[in-house]
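Excluded from the complex is one protein chain; the other protein chains are retained at their positions.
Chain lettering (A and B) follows the sequence in which the chains are written, and residue indices restart at 1 in each chain.
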Amino acid sequence: MSDNPDKKVDEFNLVGKARRRVDARAKVTGQARFADDLVLPRMLHCKLLRSRLPHAKIKSVTTDKARAAAGVRLILTGYDTPVPYGILPVSHDEHPLCTDKVRFVGDPIAAVIADSEEEATAALDLIHVDLEPLTTISDAEEALRIPEPRIHDYGDEGNLHKKVAFDFGDVDEALRNSERVFEDVFFYEGNTHLAIEQHATLAAIDDAAGPDGRLTVWSSTQTPHYLHRALAKALELDPARVRVVAIANGGGFGGKSDPFNHEIVVAKAALMLGRPVKICLTREEVFYCHRGRHPVLMKLRTGVSLDGKIKGMELQTLLDGGAYGSYGVASTFYTGALQTVTYKVPRYRFQGCRAFTNKPPCGPKRGHGTPQPRFGLEVQLDKIATALKLDPADLRLQQLVEPRSLTANYMSVETIGLGECIRRVVDGSGFRARRSGGKLPTPGDIAPVRGLGLACSSYLSGAGLPIYWNDLPQSGVQLQLDRSGRVTAFCGATEIGQGSDDVLALCVAEILGIEIADIKVLTGDTDLTPVDLGSYSSRVTLMMGNAAIEAATRARDLVAKAVSDKMGVPVEKLRFAERRVTFIDDPARVMSWQDAVILAEAKHGTLGTTGSYKPPRSAAKYKGGGVGPTPTYSYSAAVVEVEVDPVTGWYDVIKVWIGHDIGRALNPPLTEGQVIGSVYMGLGEALMEESTFRRLPPKLSGALVHKFPSMLEYKSPSTMEMPPVEVFLVEDPDSRGPFGAKEVGQGPLLPMMPAIANAIFDAVGVRVDEVPITAEKIARALDAATKGRPARVGPTKFPAVAWPEALKIAPPWEGGDGTASNDRPKKERMARPGEVPIGDAPIIRPEVRR
Amino acid sequence: MTSALAEGYTATMNRHATLSLKVNGDEREVAFAPHKTLLEVLREDLALTGTKHGCELGECGACAVLVDGRPVLSCLMLALECEGADVRTIEGMQEGAQLHPLQAAFADLGAAQCGYCTPAMLLTAKALLDDKPSATRDEIRASLSGVLCRCTGYLQIFDAVERAARILAARDREDHV
Partner (left out) sequence: MMRCPEFRYFAPDTVEEVVKILAEEGPRASLLGGGTDLVPNMKRRQQTPAVLVATRRVKELHNVENDATSARLGSGITLARIAASPTLRPWSALVRAAAQVATPHIRNTGTLGGNLCVDTRCNYYDQSYEWRKAIDFCMKKDGGVCWVAPGSPRCWAVSSTDCAPALIALDAQVELVSKGQTRIVPVAQLYNDDGIEYLARRPDELIASVRLGDPTGWRSTYWKLRRREAFDFPVLSVAAAVKLEGDRVVEARVVFGAVASRPVVADVSALIGNRLDDASIERVADSASKLAKPLDNTDFTLGWRKRVAKAYVSGALKELRGDDLETLGLLARRQSMLRVLS
């Protein structure tokens, strides 16, 4: 698919050269228009009344007073929007406005649409909601203990949403035959995306679009296609009459990839009133949208030989999912899927369980489900290295997964530049020589101690399967060639700051041999652009890039045919570069790009081409094997240096060295920006970010509230906390990526948390088996050590879970074929092979109330 | 204006206050609901939506603008307090059709990803370089510490400010030749 991935950078026209991104000017001049910047004539404003109880039945909603209030045009309640929706077909468990129950503090109950935001806000207080409180489930362990009342009427049992279990070979035997077995329990606290832009949506009826008008929704979304589907479903509209525009997006990180209740509510209001309706969430409400990192409790048992080689691994995860499904089923699988793609794991057992709790729903945040188990794995490897007196880098280097191989769980690894990443960061940081060795401080020591930690990771270059089952392309690009020589590229892909518009322009310009300035990109508009599934799972560069290359290659072929006819030279002898078409054997015979386009239009008629991309089929044919496969994995390795105060446990991050296996850097400053941005977000998670909740004394109050839904108290690092970062881009072009490129937007986040934990150990000899890794926890572990207890902070127990019977899948090297020996016959299943398995959840269409 | 203010404005939504101020070099008279902050007046009454908002409580810095040359948070400043002020927003940063060297450096070095904190970063950096043309990296870091960015990890922003400082210094030298 890819165009000559093995080319050297200087053989490309544009690829690999530092260049101002296509949308930069709009962003530095304030001209980029974000959703809340839009104003339409006669526009109304919407505010949502949210639940103040964490779990309750709605007995009644009285809106008369609010309806009569100044400026109020419309009040909506669950009665008006009864059709459920959700991002995954297996969990359509959300309503735009709650119908029968509220499930967390912040769940929307009613909407006020008024002339001004002030009037809408004032009217919220005039709505009376009669709620009957229900038992509150505040975390995953409570959900295990308390099956009733159920937060939802579907799910695997009680308040457990999803349970999965897999055995890839006989893991018990592998652990029995291991010289050493290491067992650890880890906890990773939830955290959130905290994009600086608050979610905003404007909906309007476009009267010019036909006799009945057409609903247009401009939204700060990462997934306009999925929002398009959700709007059509929830509002029972013909999708052909709905247009979604993914407008400039002020940061996503996964937080804008679900269809949201507020998006559907303003669309409904616009349809009912025939006037534009806008909503912009407050920062607090953004914390209630959430879909952030799941809190995960993990138990990891790994059997190794005395030289540190992994013989078998067993992982159990317990996810606190919050109040709704969101991407949660996929998140659950992701906590297990990528444990095998870095180091050889001959046999692997994974058991995962996601619980419903009365908190804002968790979902996908940068790294989706994989940073938590990656933290456990990389910290445990560090402990193994210490126990077996091995160098942590050598321990890893000796057992890297081979390129072009299958893992125990049938993930297909293509190129793997992890070894090179490790070597670069180890050499760059002086890791081997400069480590302190993990000694506890001597009592009375006050001088700060330095330490270095290493960790690695891997991530997808796009999920192998779409979110809903279909046999269609995952990305489509359409090109239109104008007589001026300008080429417009249309694609449903969504620019969220990562630079996807720039990748689109680059891929087209590179193939056609023209300049970036010759390309106009038009993206993320369901009326105008072919479907791309959206900006999630690091899929856009690879999938859209390949589609763009295909479309551009077809356009080049059309132009080449016309030029070849005119010049009387073979098509293969034409070179497209520097806005010219040149006869390779006689460079004097040359034609400008514009003339060539005119010639081609005369020959073929109006010029337009399309390209599309669908990932290769996965080898994982067992049920649940649809989560984890990707066209190719990216790899990262990081060394972090910290300095720790032995008195208070306070630490500073001195420097980060990060190597990332990018395949090919398409526009290096943007590539590095994604690496540094990922490092930043990982540092935030490691140092300070956490979504925590406050339950008041149950004797006095039933409250369960987000402890600090604000930018001030949800701590995210400022400029003052950001250390220097040395980036090593490892370029080993992958034939599956556009010009050899792989993902970069998420992978480099993953090694940060374990690298810091390992660095802390190296400095002061204590283990913090929890994220975030705070000074308070380090101080506690130091105290424990001085009292003769283990120098460790972290969970000690993993609760009992009634795991389902494991699917038994023999690894490739034990004669397996990617199917499970005990899977139900294919006919019985609702899911097709390789798909996210559809649970048995009934779609809820609850009784509606006024 | 003194007497009107001294007598008191009743800040209700339906009655409008008027005030004169300078916005991006132009003398402007603007009528607005008197409870509004400068942020709301810029975005809603003057249609200058380049000024962003991320919390409206002074906790993120996205709404920073220059008032009398100093970076301040427009979400915390009542518009009534801006009588006679000289306000500069991102829309007034370009030098005619040309990008200000800071804007060009941000564009070229990847300092703007989603672009949402960018106006605040740029204006804050401009105030710094206007005051300290050869600011050190520590000074850049400290002066930008009031604006949060979730995309970039800040380092390319620091690089861009340093590059712009060099360009401005070179331009300054040429001017003096």
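One rule holds in what follows: a contact is a pair of C-beta atoms (placed from the backbone, for glycine too) under 8 Å apart; a residue touches a chain by one contact, two chains touch by 3 or more.
Being a predicted model, the structure only gives us computed values, none of them experimental.
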Have a look at A:146, A:705 or A:784 and name the one touching the chain we're not showing.
A:705
Answer key for A:276, A:464 or A:717 versus the chain not shown reads A:717
Give the residue, chosen from B:21, B:42 or B:64, that touches the chain omitted from the document.
B:64
Pick from B:24, B:37 or B:51: which residue touches the chain that isn't shown?
B:37
Since one chain has been left out of the picture, which residues of subunit A touch it in the full complex?
50, 52-53, 105, 117-118, 121, 280, 282-284, 446-448, 643-645, 647-652, 688, 694, 696-697, 700-701, 703, 705-710, 712-713, 715, 717-721, 775-776, 779
Name, in rising order, the residues on subunit B that touch the hidden chain in the full complex.
2, 5-13, 34-37, 40, 53, 55-59, 61, 64, 70-73, 75-78, 80-81, 83, 124, 136, 138-139, 141-143, 145-148
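Definition applied: only the chains that are shown with their structure count from here on.
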What residues of subunit B sit close enough to touch subunit A in their complex?
13, 43, 47-57, 59-60, 62, 89-91, 93-94, 99, 103-104, 106-110, 112-119, 122, 141-142, 144-156, 158
Show me the residue ranges of subunit A that touch subunit B in the complex, using the header's touch definition.
18, 20-21, 23-34, 36-37, 39, 116, 118-119, 193-198, 248-253, 282-283, 496-499, 669-670, 672-673, 676-681, 710-712, 716, 718-720, 722, 724-725
